[in-house]
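Structure first, then comments.
The complex appears here without one of its protein chains, the remainder shown in place.
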Amino acid sequence: MALIERHQKTTDITYWEGEIPLNYIYTVGRAGERFFREIMENGRIIGARCENCKKTYVPPRIYCEDCFARLESSYVEVSTQGTVHTYTICYRAMDGSPHEKPSIIAMVKLDGADGGLVHFLGEVEPEEVQIGMRVEAVFKGKDEREGSIFDIKYFRPIK
Amino acid sequence: MGERERKAKKLRKGGDRERGFFQGLKDESFLERRFPMTKRVAIIGVGTTGFRATTPDLSYRELTYEAATKAYMEAGIEPKDVDAFVSTAEDFFEGYSIADEYAPDQLGAVLKPVYTVPGDFIHSLASAYMMIMSGVAEISVVQGMSKASNMLTLSEMVGFAMDPIYNRPLKEDPVFIAGMEMMRYLHETGTTRRQCAQVVVKNKRNALNNPNAGHGALIDVDYVLNSPMVSYPLTEMDISPHSDGAVVMVLAAEETARALSDKPIWIRGIGWCSDTPVLESWDWAEATYTRLAAQQAYKMAGIRYPRKEIDFVELNDEFSYKELQHLEALMLCKKGEAGPMTEAGATEIEGELPVNPSGGCLGVGNLFELNGGQKVLDVVLQLRGEAGKNQLKDVTTGLAHSWRGIPTATGAVVILSN
Amino acid sequence: MGLRRVAIVGAGLTKFYRRAQETPKELAYEAAKMALESCEMRLEDIDCVVLGTAPDAFDGIHMNGEYLIDGAGGKRKPYMRHYVGGGTGVLSPIHGWFHVASGMFDTCLVVAEEKMSSCYPHPAGAFLTIFDHTTEQPLYPTLIWIFAIEMNRYMTRWGLSKRDIALVSVKNKKNALDHPSSQVAAEITVDDVLNSEVMAWPVNRLDVSPTSDGAAAIVLAAEHIARRVTEKPIWIDGVGWALDTSYWCTRDLYYPDYVEVAARMAYKMAGIREPDKEIHVAEPYDPFSYKELHHMEGLLLCKRGEAIKLLVDGVTQRDGNLPCCPSGGALGVGNPIAATGLMKIIEIFLQLREEAGKRQVPGKPTCGVAQAWGDLMQVGTVVVLRR
Partner (left out) sequence: MQELITKEMVERTVTGLSERDIREGKVITTTWKPNLRYAWDNGPALGRYLAELKNGRIIGKRCRRCNRILLPPRMFCELCWRPTDEWVYVKDTGVVNTFVISYIDWKAGRIPKGQRPFTPAVIEIDGASPGMGILHLLDEVEPEKIYIGMRVKAVWKPPKERIGAITDIKYFKPY
């Protein structure tokens, strides 16, 4: 063995506790700023269109990730309705604590876009959710919106 | 003095001038003389501490020191013979802001060329491989270490890797990403949860015969299906538990490798690739990153029919469905075939294409950035015929694959031959 | 496969700001896009991408390398990140060089990005956790302590005065006036430096480089490609890097051994025997004023303890015999850690191509060296460029 001396008793074993104590404030960037302003002011969702690759990115970016074209002048409106591309029923929060009621998270592909949003589904029971289900965004009241992903409360099935 | 040691000593006696850094680099003919197109690189020494859920008696330094001692002993070298070192670390997994600071001491690499690759172990291996190929080093060392047990808030750390604007604010256990991916994968390929559960059963069973593995168990499919749900359709047993451990490997260029080692394991092909990290742009069913990485590795190795030419595979199975998804992405079977293949036992040790004979992440434990290290290690042991009870018969070519875990879409592949 | 000559063919740089609105991805994109445009290449011409970014603790994203993939142009490409703290920027072209020189790839996009402003209450807080968690962090050290500790040792060893060392700040901040990206360029005097507030004696406010957001990128190509892409390829002729022990208190800090080891490695590879004569322009890393002098000695550009003479005599001015930090360096242009290192590489690249505009050093330089430092006074990374 590589060490010639080891702990011989369990009671000798110790550890040292610590943390990385930092806070963060993230700006949402040039494209993010447009995206959230559009939601806050008009309740609309925009994407960025790359004519070269025939792709519409939601959330929008200032660049096309495939061809690196600049997309800042080609933001387009996309629908607030879409399709559940995939989903899951999640039983735990990020800190590992169990949810009282499991949450439903879905990747919603918005109509007219190649991308979409990863968000909660609401007004639906877990067993009713299916891939391919049609859903629409439910926005917060205009004065409650603050420029976060939760300006969209959740997506709900289109009745 | 044994034959190998004599060779090693002779080599060392020549000193750095013989095989060290770049002499005569400006001399153009030197290029052809010293770097024929057939230059090959081999793994000539591996060392590991084994993998256990906790390692409370050793610090990260001592863990790596132990693995390094074994690797150097196997290769018949001392740290001063090594030209360059690559360590593998991610800051928040080590608990430092600049984790690479703490790499050199325990490798014997003080005041030597060392850097860190915050990627998978196979990325580091590729980096060290390129170092040898470009002539900077004749012998290089790769290190990886996991102290997963020391991270008290592991799920928050993984969650900290998500996009801070669009995904992280949901504040869900990051495993939800795997849940969503599994759902789409099952939907598109027709694979069943039962087939995924079979992966868990197989890998945990394989791990029982692997003395390095920390999470072996004998369970059945129903046990997996009935374990608590974490993120439907993913249950607790579908997720690999984590482990601690360290792996150190010694790489050498052909001539040196032959002089130092009786059983050099040759790197025939290596590839790595990243798909977009933006969840909204993922395709959710296919592991494209693995397919592209594999293509690069196959091309390099001159492999045209992977299923025929690859004898066995160690691939990333952090989640049960990932083994199936990756098996398809490696082009070892068609889309949707991996599930039925597993159910029929073709991926068992005695099957037609053994997959994860070591026990994989599900049986050995999730080692985070060291995952690839465990895979390469077990491929090397198999090819050398040192895999103990899990030894496969007549194997000559093995593939090791790794994925960087959620929420990434980055994979790496290496093909090894004896 | 074998060893091949590798050249830098294109470069891009963002403006450096204390706080940028752009996300880290957007910063990386801006630099990468400019680099590609500078050599008229498209993303599809790029075989692989190499990324340098220093602590994740600044950007505030775990596995920051993975997060940056699409912004750095790495989607569906072989993409690898490397890391040696503050030395990351100059390690970037070294790591890119492996990719191309090994014969694995023909072209490589090298991107370095840092967004420090996300970290609150102050980015310096991230440096607490670079110290040993058990034996040092409980004392709540800061990065400035360790610099001041080193500066004090350096000054005492050679009997230097703060007045002389302050000239580095004066020179670099002035040089930066001509740099398009500069964040803190200014015409200042030695007295301004000495009268600025004392942060940690012997370090004053104006001895310190600022925290910044920014990105830089270069394009590397193998010889056969480089000659087609540009008439003025700049060759990477020597690379070196070294890491010293993490027990930093056990070293005498007056001299940077790690830089010397790295420099010797790079010089040997480039066939340089007399660095002080053969190198025409240098970009030593200057996050703190004394560091430029410290590193010049480590780079063997002068004898130990004599860098100060070159500085006082004006030899390291832009029109001197050995211009050091003609860009303005970290002190003048700004210090987005990894991007600073690559900015220094870009400066040498521009100087050797004689495309540095007003910053151009006279005398048609043919050989330059860039260097960065990092970690706990541990890392030296050195690149020798020639035209």
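In order of appearance the chains are A, B and C, and numbering begins at 1 in each one.
Everything below uses one rule, namely that a residue touches a chain if its C-beta (ideal position, glycine included) is under 8 Å from a C-beta of that chain, and two chains touch if they have at least 3 such contacts.
Keep in mind it's a predicted model, so treat the numbers as computed, not measured.
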Chains shown that the absent chain touches, full complex
A, B, C
Among C:5, C:77 or C:251, which residue is in contact with the omitted chain in the full complex?
C:251
Out of C:214, C:328 or C:365, which touches the unshown chain?
C:214
Option from B:51, B:65, B:185 or B:298 whose C-beta touches the chain left out:
B:65
By the document's definition of touch, the residue of B:150, B:195 or B:212 touching the omitted chain is B:150
Which residue numbers on subunit C touch the omitted chain?
11-22, 27, 30-31, 34, 38, 60, 121-125, 127-128, 131, 133-136, 138-142, 144-145, 148-150, 152-153, 156, 180-181, 197-203, 213-214, 245, 247, 249-253, 346, 350, 353-358, 360
Touch residues of subunit A, complete complex, unshown partner
2-7, 12-20, 22-28, 30, 32-33, 36-37, 95, 147-148
Touching residues on subunit B - with respect to the absent chain:
55-62, 65, 78-80, 92, 95, 104-106, 108, 110, 147, 149-153, 156-157, 160, 164-165, 168-169
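In this text, only the chains that are shown with their structure count from here on.
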Touching two or more other chains in subunit A are residues 18, 20, 24, 26, 28-29, 32, 65
Contacts with two or more other chains, residues of subunit C listed in rising order
23, 57, 60, 70, 75, 126, 128-129, 133
Which residues of subunit C touch subunit B in the complex?
1-4, 23, 54-57, 60-63, 65-70, 74-85, 91, 95, 97-99, 101-104, 126-130, 132-133, 239-247, 257-258, 261-262, 265, 268-271, 374-376, 378
Contact residues on subunit A for subunit B in the complex?
1-3, 6-7, 13, 15, 17-18, 20, 24, 26, 28-29, 32, 57-59, 65, 85-96, 102-103, 105-107, 114-120, 126, 131, 148-150
Could you list, by residue number, the parts of subunit C that touch subunit A in their complex?
19-23, 25-26, 29, 32-33, 36, 42-44, 57, 60, 70-71, 73, 75, 118-121, 125-126, 128-129, 133-134, 137
